[in-house]
Structures are given as structure tokens and as C-alpha cells.
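This structure is in C-alpha cells; I'll ask about it shortly.
All protein chains but one are shown in place.
Naming follows writing order (A and B), and every chain is counted from residue 1.
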Amino acid sequence: MSTRLSSGGRLVNKDKPVEFQFNGKRLKGYEGDTLASALLANDQMLVGRSFKYHRPRGIVASGAEEPNALVNLGQGGKFEPNQRVTTTELFDGLYATSQNHWPTLEFDIGAINTYLARFLPAGFYYKMFMFPRPFWKHVYEPFIRQSAGLGKAPKDRDADTYEHFYAFYDVVVIGGGIAGLTAALEAGKSGARVLVMEQTAAWGGRAVVDGVEIDGQAAEEWVAASVEALQAMENVEIRTRLMGAGVYDHGYLLAYERLRDHLPEEKGPRHRLWRIRTKQIVTATGAIERPISFAGNDLPGVMLASAVRDYVVNWGVSIGDRTVVVTNNDDAYRTAIVLKEAGLDVPAIIDARQGGAGALMDEARGLGIRVETGKAIAKVKGKGRVTGVAICAQAGQGGVLDEIACDCVAMSGGWSPVVHLWSHCGGKLKWDDAQAMFRPDPAKAPKGASGEAFVITAGIANGHLRSADALVDAFEAGRSAAKAAGGKVKAGKAPVAADADEATLEAIWLMPQGASIKLRMKAWLDFQNDVKVSDVQLAAREGFESVEHAKRYTTLGMATDQGKLSNINGLAILSDALDQPIPQTGTTTFRPPYTPISMGAIAGEARDELFQPIRRTPMYQWHEANGADFEPVGHWRRPYAFVRSGESVHDAVNREVMNTREKLGLLDASTLGKLIVKGPDAGKFLDMMYTNMMSTLPVGKCRYGLMCNENGFLSDDGVVARINEDTWLCHTTTGGADRIHAWMEDWLQCEWWDWKVYVANVTEQYAQVAVVGPNARKVLEKIGGMDVSKEAIPFMQWADGELGGIKARVYRISFSGELSYEIAVPASQGRAFWDMLLEAGEEFGVMPYGTECLHIMRAEKGFIMIGDETDGTVIPQDLNLNWAISKKKEDYLGKRAQERSHMADPNRWKLVGLETLDGSVLPDGAYAVAPGLNSNGQRNTIGRVTSTYHSPTLNKGIAMGLVHNGPDRMGDVIEFRKVDGTTVKARIVDQVFYDKDGEKQNV
Amino acid sequence: MLTLKCPYCGVHADETELHPGSEAHLKRYGPGSSDDEFEGYLFMRENPKGVHFERWRHVYGCGKWFLAARDTNTLEVFGTYSAQTTEPPQEIKEAITAKRPGWSWREFQ
Partner (left out) sequence: MKRYSVFAVAREALRYHSGWERAWASPEPKKKYDVIIIGAGGHGLATAYYLGKNFGITNVAIIEKGWLGGGNTGRNTTIIRSNYLQDPSAAIYEKARSLYETMSQDLNYNVMYSPRGVMMLAQTQHEIRGYQRTAHANALQGVKTEFIGPERVKELVPIINISGPRYPVLGALWQDRAGTARHDAVAWGYARACSDMGMDVIQKCEVTAIRREGGKVVGVTTTRGDIDCNKLGVVVAGHTGVVADMAGFRLPIESVALQALVSEPIKPCMDVVVMANTVHGYMSQSDKGEMVIGGGADGYNNYTQRGSFHHIEETVRALVETFPMISRLKMLRQWGGIVDMTGDRSPIISKTPVENVFINCGWGTGGFKAIPGSGWAMAELIAKGEPGPLAEEFSMWRFREGKFIDESVAAGVAH
């Protein structure tokens, strides 16, 4: 059984007990514990169930590589599934439940799968569940989905906040072990701006656990002194709980800081996402120990040898009383020695190598530990947890030589450098046969914008497993990075570590090497996803020879640990099955992030109101206070209608239309784009931008203009006013302002850069109000300040002046068909002007109106709306706008495109008005049908509705649409199909429904 | 995540400050051009796996369009330069030749 030792535990503070809950049990731990060490201290070996077979799962590792021990953490708005217990720091009140079982962790119905495992090999689901066909959706899939997944879905809204951070460095060192600290010290000394980060809460990595001696000091002391030295450097920033998550092109580094995971009650963001630009990155990310594939290696109580050691040294927790160590390298002997020194029993070290280990073997034997060389584990005994192991010869097929009772198995299959960050952005790996590992190939490092390498790897991560070598390597890496980043490197000496000589590792991918199929079916590679040696071998037999195929077919390495423990073992098995060397098989692609990072952190502050910027007009607050039903238009929010109490939105819209037509309406038109185009060549330029002739527009007048893209399609429209000899003001649609501004800049900068023209987007400089209706002039006259008579400002002209003491530019333009003034005032006075109009307009029946009223009134007048009548495939000619296309101009944007055969085709659908025979409103987007089907069996169509409304003015449905030969078919009745299959008859009519002669706007 | 140096304001701009604008050195064909010329201008974009010339706008910076020579396979940037030119400057061409001898792109090499 696992328990807390009476002594030891360098990271725990036994003066600070902490209480937590696991599956409803109240348990005790200490400050400094991880949830893993605390669970183990309470003999909670069983912590979860595997993905596929629902096998019992215990903790197998002590860090980020843990595949098994994932829990549901927290409650309510702080609930989070799939939290890795090995990287969860314990805090008072922590609440965790285990995952992927029903009804309980100890008794899980799903565990029946383990008895069916033989029938559920890799990829079984591709070969069955095909009949009867509907069963996949209704029976098989729901069952599979329910038994898959791991943690529960969060239900409540996230109670935490997150933030983003931008940072810029010369050198970023990832990893706070002795290699990372050495590299950081060297980079720091060069004067470069340095960040060094450590993903856990503690500096020092493995060296402090292993008691390495550096420069004559114990590693712990050396680490403390180094951290202090770094802290003292002004150009160096050091951070714990900060993980290098991903390396991207051009020196972009993503890092993930866990600020409040261990202090959930404190205020402040939970996570912080660092977006770093750095000249150089040093990955001193260490290595991860590999499991060994033997039968029963997935039982709770079988653990990585280094993890067993970590729990004793760091947290004072023993996994078992009797630990059998099984290894193919010397390092695991350290575990045996640590256990023995802690007063625990190590019945045997099973070393698969005939020759056994070096000096450490002598030390172990000296402590009285039995060392068996050339031996292997035939299988682990026990149900639900380890009770013993059967020993056999590694060379054989598993004939049992001996059985040893034990409650823990510490395994080590060698070490794999953490090459993830090196690989994210294209760094390549090479196979090191002697150490049986992939390590970074410095000749093929990730290259930055300059084409030079920007990632350097250091220490164990670079394949230097011995501390002495790792320090020399890290020293050089730190200096190289500093130099490459422009730092000044001074003479210096690498720290010196003393390690015992070690015998070479022997690659052991299967134990025993001739294991029978029965054993191979119980030898796990991927503990979480239940992928066994036999599965990978089956994949190879079936032709899934590429490492990517084998991964995807078996799901090896696709679990939440992304194969940190399983990948190398799996591809070694695959290589063996294919009779090819491991480097020929290659690895799967390493993708960010290194370990999963919260979606909350990725989204950052951008939630709710802050999700996207909101653009508000100067009158926004009035709208908000007066019943505005807003609609988003780009980042703007415009009132759709002003709803009064007791009204529906529809009622409000009708009221606004009638009131504007009969009395006086006000529209906040501030969002309309306003672009100043100025310069000696401005006229020539606008002649290219618009289909119309703008250069001939007289000063003081307005002209409606159309813009097309180079494909000939209509992209924007608006009224252009000529301000003076070399200045034009172009109105664009609300959504078009930024786009058209950019479009103009594009042509001016990249095509006609010798033309003398400036464009300024002054949209937000002005508040603009449309004063509309028969009483429009009256209210302006009442406010006074300038002559707004027909004679002073005729229709389609503009004038500058003052209204009520506010500087104003008044345009006589109308999008409603009524007498209408669009008045631009400085934005800062927009609200005052609006209030003035409301007050003065009271006696004239003033009411503000929203965008829907605007739409209806323009439709009644047959005016087109960009986005309704156009959809990116419509050309001006389709909308009978030939009058707005200059015949005199040789060229304008889109002209050549409109000459193409399909554009010039007389059969294109053209704009008409539509009226249903029964007065009803045509459905939006409905199509007019013709008899017969096309060659693909689709119903033939001859037109479609582009705008359709109930007209309160005419009290009937009105619509516009594009119809084949429409303008030639006035009076014809065509049929529109509704979605329910019925049809509506509509007559083709003139698109102008109201005041056909335009008398009302021109008074 | 690219960074490109804006040749106008000298800023090493992050990709999020920039707006990509597709192929550089396009010659516009308007009315009077053949179908082939017009199709070539508007649609037949260079799409090399390697050296490429493209347009970028420093949209959240100085607002200027500029041109970049970049490798689409390694994302290496050979240089950026003014948009107000019909061909890459000599020093850009030389910079590319130094790294990718024998390169060619449209009529340039």
C-alpha cells in the first residue's frame, strides 16, 4: 500500500496540513503536495478507468506525461474535467472526482470490456457495426460515445477570468532544471534580455531529486544559488508555473502560465497566455522516462521508476512496501537505492541486460538488493493492483523462473528527450542508436524569418543524459543563443557535475523479447487509450505501415498525453513488425501545445461585452434609453426599431414608417461611411472607382454612385458630394466604410501611385442625422441658422452652414422618397443636435426610426440595398442601373470584367418589382420556379426574391427580385415556391411602389 | 506567425498588424485586353512552393502597402520593399540569389 513516510519530502511543508476530497472521501495532505502525491499518501492507488476497456488505472508518472490519473476537479463555475493529478498542486478544499466509470470507480460496469478485449482489437469498429444501417446512428454510436470521453462536460459558466500577455525577449529558456538555469545564466551574463520559465512550481528538475553534485555543491544548493543569481540580473525574468506551449514561425513562442490553479480563492486571472516574440529559444526541457512493455504493465502499482523516486524524495510518499525495479538502464538503480535508504524493501532489481549496470549495481548490491541480470518480467500478478511479479529470462518466451511478491513495480525503459518544442516549427530529429532515443538534429533546427536557426536545445533535451555532459551542453547553448541574439559573450567556464559511470542501455521494446501473443495482448503501450503491443502488430500486419496510419488505426498516442509515454515504444514495436530500423519508421508530427492549455486562456479577456469591440454613435446612449432594439451591423450596433411599451417590434416598425411618411422621422445615419478624396487627380481617380462620371460633378452637388470590384460585381454604393475644386466626399454603406477606404488606398498606393490623391476616412468625425418627412424643413427652419429652402438647397445639392449654433453640412438627399435632409455635424455635438431636433420637432410629430423602417421605405421607393439586391454575384446591369454607368469613360474598375461572355449574357436575371396576387408578403429568399428539372434533377428556377416587406404605407406585401427577362415581362404572373412546397403567385411590376414620379422628395 | 519589416515606417510588424494582399507585381488589364490577358491578370496567380513575391499592408500601423519576397515553403523572408515599383529591387533579387541560387518567378530571376 502507498503511504506517507515519516521523513523526507523536500517539497512538502508538514506544518501546513491541507484537507481535500476525492470521490466524497475527506483526505489530508500537505502544502507542497500535488494531488497525485496526496492521493498516494492516502493509499488511493486506483484513480480512474481507461478509455476503451475501462481497466483500473493508477498513477504512473509524476509530471506532465501522466496518462492515467485524470480527474474532474472543482464544482460549479470552477469545474474542470481531465485535470492531471500529477500537475495539480494541492490546496485546501480541493474537490476531485474520478472519471469514466459507472456507477463507481471501484465497480464499473464498463469494465466488462476488459473481458471482451479479445474481441475488441485495434480498429475493430471499422470492421463491424455496419448492419443494419440505421443502427450506427441510433444504437452503436450512442453506446460508443457514452462509453468514450473521459471527464464530464462542464455545465456552468466559467467563474474565472483569463488574460493575454505580450512579451519580447532576446533569449527565452524553456525549462528550469540545471541545464535551463545554466543556459539562462550564460545568456543573462551576455546582457541579453532573457526569460527563463519552469512549468512546475519548483526549480531544479531531476538533478535535485537525484542528488547530483555541481561545482562541489549539492544540486539543491546550486539551484538555489543560480536562481538567486538570475533574480539579481535586471535583464533576466524568471517564472515558475509557466510552460512553453508552442513554438511557431518567426520566433513566436506561446507560453501558458497557471496563476491561480493552486490559489483558486484568490482574485485575478486563472491563466495567462504569453505571446512572446524572441530572437532565440533554448529548449532545456529534459527527458521523459519510458515504460517497458510487459504483460500486466498497466496495473495500478506499476509506475515509472523515476516517478517512484520522485514521490519518495519530493513528497515523502512510498508507493509500496516492496518494490521490484525492472530496467534496461542504470538510472532505475537510483530508485532502488533511494527506496532502500528510506527503509523500504526492494526484493529485486530485474535488469534485462546480461551485463547489468555499472557502479550503481555495486552500490545496490552493497545495500543488499538482489539484482537479476538478463531477466525480465513475464507478467505482473494481481487484480486491480500489484501483488507480485513472475520473472523469466529476457531472451525467452516467458517461461516463469521465479515469482516475487511485491506491491509496486518501478519500471524504466530508458529516456526520451522532450523534443516537442524543438519539433513544432520544423526542427528535425535524429535517431541515437546507443541511447535508443530520438534527439534533436542541430543541423536541422527550426529556421526563422532570416533563414537562420532560432531554436537551440540544451542538456538532457539534447540527448545528454549525464549531468556532466548536460551542463557543458547547456553552457554552450546559452552562449550560442546569446550570441545569435546579439549579446556579448564573455569568457567563462561551464559548471562541473560529477556522475557515476554508467553502463550502456540496451534497447528493450518487449519483455521478454519472445513474448507469446497472450502476453503481448496484455502488454500496454498507451495506458489511457488501451493500445497494446498486439494492436500495433496487428496494424502492421494489416498494412498500416506508415507511422501515421498505425497511430490513427490503433489510436496510439492520441490520448491526452499525446503519446508522451507511448510513442517511442509503439513505433519501435511497429518498426520491429515491419523489419525496418526505427529511423525509417520515423515519428508522428509533434503539434502544439506541449500539454493541453485552457480554452479560456486562449480566448483571453475577450468575453461577453469585450468579445469584439462595439462601435457606438454619439447618439447611442439616447437609443439605449429609448427602447432601441439593436442589431449588429459590423462592429456597430444600430437601432432596428425603437419599441415603445405595449408594442411589438413589428408594430414599432409600422408606426415609424407611417410617422415618417406623414410627419417627421429622424434616423441616426452616423454609421454611414464618409471618405474625403482630395487632390489634383481626385476626379480622375473617382472616375476609376465609380461606374459613374464623378469628375464632372459640379461643386455643391451630389451624385449617387456605384462601385464595382475588378470582377465587375457591385460592391458598394452611396452619394458623392463635390466639396470644392479638388475635394469630394464619398458616402459608403455602413459596412463598406473601412473596406472601401482600404480599396481606395490599395489602388492609389499600388497601381496609380503617381496620381496626386489623398483619402481620409472621416466616418467617426461626424454624427449624421437624416431628417425625413413632410415636416423636415419646418423643424430645421425652427432651429434656424441657415437657409434650408428649396431654392437655397435644391434636391441633390448640399450646403455648409449652422443649425441651432452647431456647424452643419446639409445634404438634400433622400433614401426614403420623402423630403429629406441628411445633416452632418461634428461628432462631439451629435447628441446635442439630436436632442435639439427632438425638442424642436415635438410640435411636428417627430419620431426616431430604425434600420428596418429605413429598409421598408427604400423598398417602397424601389431603391436597391447593397447586401440585399446584391450578393457579390450581381452586376449593376442586373439592377437596371445602366443609367449610373458612364458610357463616356474608357475604363473603370470592373468594366473589363463586365464585358465577359457570361456578364454580357442577355439571359441574366434582372431586377423587377413583385406583388403577390393575394397581397401577402413573399417569403424572403424564395425562388420563382419554372417547369421541369435540370440535368442534376434540380427544379428549374427563373428568379428569386431579393427584398420583401409588408408595406405599411400601401398596406400590402411588396418585393423586389431578380427575374429572367423580368423587365420584359411586366404584368406577367410567376410562381414562387415556399419551403412547405406550396406556391405563391406574384405579378411582375415596376420596382417603384411609392411616389413613382419622385414628387415628394423634391419639394 | 510572420513578422515583416515595413519598409515605410521601419517597424518589424507582427502578422496581426498586417493584411495580406496576394501576389505582387500584377499588371492590370482593363478594357481592350484579350480574354487571356484578363483571365491571367485576375485569376492565374503564381502559387510556387518556394520563392514568392506578395503584397502586404501595414494596416494597423502606417497603413502603407508594401511588397515582400518570401519562401512559401520555409516562410523565410528575403526582404520587403516599396509597393511603388514594377519589379523587385536589385538588392532583393541578389538576396534571394544568395539563398536560392537559380530561382525564378514570372519574368524575374
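What we mean here is this: contacts are C-beta pairs under 8 Å (C-beta built on N, C-alpha and C of every residue); 3 or more make two chains touch, one makes a residue touch a chain.
As the structure is a prediction and not an experimental result, all values here were calculated from the model.
Student: Out of A:I144, A:V489, A:A503 or A:M658, which residue would touch the omitted chain in the full complex?
Tutor: Answering carefully, the residue with contact to the hidden chain is A:I144.
Student: Among A:G368, A:P698 or A:G981, single out the residue that touches the unshown chain.
Tutor: A:G981
Student: Just one of A:A232, A:A434 or A:M599 touches the chain that is missing; which is it?
Tutor: Checking the options A:A232, A:A434 or A:M599, the one contacting the hidden chain is A:M599.
Student: One chain isn't shown here. Among A:R10, A:R552, A:R616 or A:K889, which residue touches it?
Tutor: A:R552
Student: Would you write out the residues of chain A that touch the absent chain, in ascending order?
Tutor: Chain A touches the chain not shown through residues 51, 79-82, 118-119, 121, 124-131, 133, 136-137, 141-142, 144-146, 148-158, 160, 162, 246, 248-249, 252, 254, 275, 424-426, 517-518, 521, 534, 538, 541-546, 548-549, 552-553, 555, 558, 560, 562, 589, 591-593, 596-600, 602-604, 606-609, 611-612, 614, 631-633, 640, 711-712, 867-868, 871-873, 897, 900-903, 923-927, 929, 934-939, 941, 944, 977-979, 981.
Student: Considering the entire assembly, which residues of chain B contact the chain that has been omitted?
Tutor: 1-2, 15-16, 19-20, 22, 35-36, 38-40, 42-45, 47-49, 52, 54, 72-75
Simple rule for what comes next: only the chains that are shown with their structure count from here on.
Student: Roughly how far is chain A from chain B, going centre to centre by Cα mean, in whole Å?
Tutor: Averaging C-alpha atoms per chain gives centres 29 Å apart.
Student: Any idea which chain B residues touch chain A in the complex?
Tutor: So the residues of chain B touching chain A come out as 1-4, 14, 19, 21, 28-33, 35, 38, 42, 55, 57, 59, 63-65, 74-77, 83-84, 99.
Student: Touching chain B in the complex: which residues of chain A?
Tutor: Contacts found on chain A: 248-252, 277, 426, 447, 449-451, 710-711, 742, 745-746, 749-751, 753, 890-891, 895-897, 899-900.
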